[in-house]
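In this view, the complex is presented without one of its protein chains, the others remaining in place.
Coming up: chain A.
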Amino acid sequence: MEQLKTIGRELAMGSQGGFGQSKEFLDLVKSIGETRSKAEEDRIVLHEIETLKRRIADPDIPKRKMKEYIIRLVYIEMLGHDASFGYIHAVKMTHDDSLLLKRTGYLAVTLFLNEDHDLIILIVNTIQKDLRSDNYLVVCAALNAVCRLINEETIPAVLPQVVELLGHSKEAVRKKAIMALHRFYQKSPSSVSHLVSNFRKRLCDNDPGVMGATLCPLFDLITIDVNSYKDLVVSFVTILKQVAERRLPKGYDYHQMPAPFIQIRLLKILALLGGGDKQASEKMYTVVSDIFRKCDSSNIGNAVLYECICCVSSIYPNPKLLEAAAEVISKFLKSDSHNLKYMGIDALGRLIKISPDIAEQHQLAVIDCLEDPDDTLKRKTFELLYKMTKSSNVDVIVDRMIDYMISINDSHYKTYIASRCVELAEQFAPSNHWFIQTMNKVFEHAGDLVNVKVAHNLMRLIAEGFGEDDDAADSQLRSSAVESYLRIIGEPKLPSLFLQVICWVLGEYGTADGKYSASYITGKLCDVAEAYSDDETVKAYAVTAFMKIYASEIAAGRKVDMLHECQSLVEELSASHSTDLQQRAYELQAVISLDAHAVENILPSDASCEDIEVDKSLSLLDNYVQQSLENGAQPYISESEQSGLSSISNFRSQDQHEASMHGLRFEAYELPKPPMPPRIHAASLEPSTELVPVSEPSYSRDTHQVATAPSISDSGSSELKLRLDGVQKKWGRPVYSSSPSTSNSTTHNTVNDVTQVDGAVNVNSKTRSTRDSRKPQVEISPEKQKLAASLFGGSSQIDKRATSANHKIAKAGVHAAEKAQAPKAAVVSVEKTNHQPSPDLLDLGEPTVASTTPSVDPFKQLEGLLDPTQISATSNHGAVGATESPDIIALYGNASASGQSSSPEISLTTNRDDVNFTVGLLDATVSTAHAGTTLPTQFPKGLNPRDSLEKDALVRHMGVTPSSQNPNLFRDLLS
């Protein structure tokens, strides 16, 4: 049917006489359109090429025909066939006087040639002439060609003319001249550096189009050097203001928006200029907030809004603008359009750096995006999650990432996401076991794509343990690793890198805990070596693993009997083409025949972290050197002395590198760093060479513990290294005495307030999971909510704290019940202490902003609002009692006191003033509200307090993470 339509249309065109093209061209297009296979198409095109070759060479061809031939060549080349035989004719056509032919010629050459083509030299002269033409269309055509065809060497030939054209009377020419100059700047900044001031001048051009064009080069210039353009902030702001106030001619409107593309450019520029500059930023606040207000919800309006958010998030933060940005983001995320959701997620990722708690109210939207079938959206969401990963949610996020990684085939993105997983796992791993499991999964599914260093890091981690002298934990970790590897080893088609890790670990620790016999492990290793017989590295690892296992057997005084298949493997390898494998095989045979004492010296068990003495001064050569000198050799002068640099500069390899960027490099590449005791840790982080890790000589296990504290900052420097600074505290035993860990706990209270609060909810959901009296009855699936809770929720450590706090309070409530008559207040207290309501999860109402600073005791007002049914429901908490609100305050005092005694963490929060404590208890977000930053929070409309309390209970029931507070309650209470 479609075919018929096509033919019909073509016929119609033919009868109209076409578009100036001959019947032949129509036939060509038509026949290509009708082809069923690529081969058929190729045949037709090749035939066409033959025809054209013949005809185009004809000297008396009419010009009009020639034009058509050139177009046909362009068409053929677009289809992917070589049309280079016709290039010269296209070049000739640019010399023609007729505008039509000239333009066709220019069109063809810009499509055919690139800037380094040999034929360019034939065009430069024509371009020069055309740039001086009286006809502005010729000038435009030439400028167009200039952009594409002029390279660094030919820029000087046309530069004067282009600069002259900046003052041309036609604005279209000025505009194109600016852009051509911009293009020159992109190709060779040095050749036009003296003309940069022209861009500034043209910013004041009286044609807005020219001004808009100037913004492109200025954006590039400002990106490179912000400081020299700070003076333009005021001008940009004024221009933006004028644009936003519709002072430009109507012609610049697009879909009722005044010059949106110019607005977008200006906002981008302002974002650059205002970054980290309070003074400059302050000048922008008014105009940006104006634009926030003025944008409609058309596509282009949203584009401008998005740009505003980008601007707001990069300039010096302003609470009011952040508020507006958050509002727009929630609008984007709630929209049905995938495009807007994408922009919303992106914007959220930008804003989250400034106000981390903003993500929380959008948690369900984020999870929806994560589960969306749209890959683009999914990837953007992973990007966002990556930005908001903390130790509390790392497991959920990394699990998700790995699931997704397994599901995709795109190796580029797989590599990317695998490296992200590794990075997050190294940075935030909650436990060793989890870390190893995660790394196993990553290796199993993307082992060929991850960096070799990652494997070395993993091996080192298993070998060294976690920097503490807890040998039991270390050996437990090792045996769990061994166990998991023995399980995985049977899987078919494991990546080579992963097998190397497996072989190494099995060789080192396979028999260490006595659970598996040497023959069992070697049997497994043999299977691996045979199954992957074309992978020499794996075989080498396997042979060395044999050697280690047998050595440890011999050292333990056991008799070694080599498995039959092992023996044959070793024999086979000793005749291998690879000298490396041969050597390893012979070494193995030699080691096995040695006695226990010798073996222990050669291959001590678990010595991968021990240091090997390296004689850096090479004293063994002293005699030789002495002898040579005596024989008249020149004494050695070190390179640093030769180049006249002090040897200290070598330590700063970074500076040295930068300095040497511009000239010849005389110094040595890098001196090996001398052993410095405080840097032990950093040194030990360097990737161990595959089988015999060489560490710094002064390293020793005993000093390790002491040395870690000062070295923490050092170890975080390199990307790929294990970052132990955050991890160590997590992985170690919970000791809060050392200074880094206490600082950590305080930051939890101030920065990670969200986490803390949410931790409490998790506990609630866990402790109440046995009671099934009230099931969640909302349309949002519980899995999703659970996911939300874990993504945005708290860590286990915090959980514990929160639990203890809750318990204490509950107990206190019981105590009070003995004295009290009415259960009301206790209910309130429980409600309050567990106060993690999440109205926004259930009811995504309109976001309104209000500061909820309860300066009055809210319980007094709360009391009357609860009816008996509510009480019966909530009294399940086991807390009954307390009459009056003053009592509750006392209870809180109690709770806080007991909390203080129970855990140092709680004391940090309870030390705050009373009001603060009673209102939010552990909720530090309230304290931020106190601090005056008005954070956007969502208030569902038209809910009465009781409803919201019920909902609140429901929500807690399902373990959903709520927003930081229940503003809804307070609003109604306090109004």
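A few remarks follow.
As a convention for this text, a contact is a pair of C-beta atoms (placed from the backbone, for glycine too) under 8 Å apart; a residue touches a chain by one contact, two chains touch by 3 or more; residues count from 1.
What we mean here is this: contacts and distances are computed from a predicted model.
Chosen from "NADH-ubiquinone oxidoreductase chain 6", "Autophagy-related protein 101", "Cullin family profile domain-containing protein" or "AP complex subunit sigma", the protein name that UniProt gives for the omitted chain reads "AP complex subunit sigma". Across the entire complex, the residue among A:M78, A:C204 or A:A590 in touch with the chain not shown is A:M78. When the full complex is taken into account, the listed residue touching the unshown chain is A:P260, out of A:G86, A:P260, A:P430 or A:G447. Across A:L203, A:M343 or A:L477, the residue that sits in touch with the chain not pictured is A:M343.
The chain not shown here touches chain A at positions 2, 6, 9-10, 13, 18-19, 21, 25-26, 29, 33, 62-64, 71, 74-75, 77-80, 82, 97-100, 103-104, 107, 111, 114-116, 135, 137, 144, 147-148, 172, 175-176, 179-180, 182-183, 186, 209, 213, 216, 219, 223, 251-252, 254-255, 260-261, 264, 268, 299-300, 302-303, 306-307, 337-339, 341-343, 372-377, 379-380, 410, 412-413, 416.
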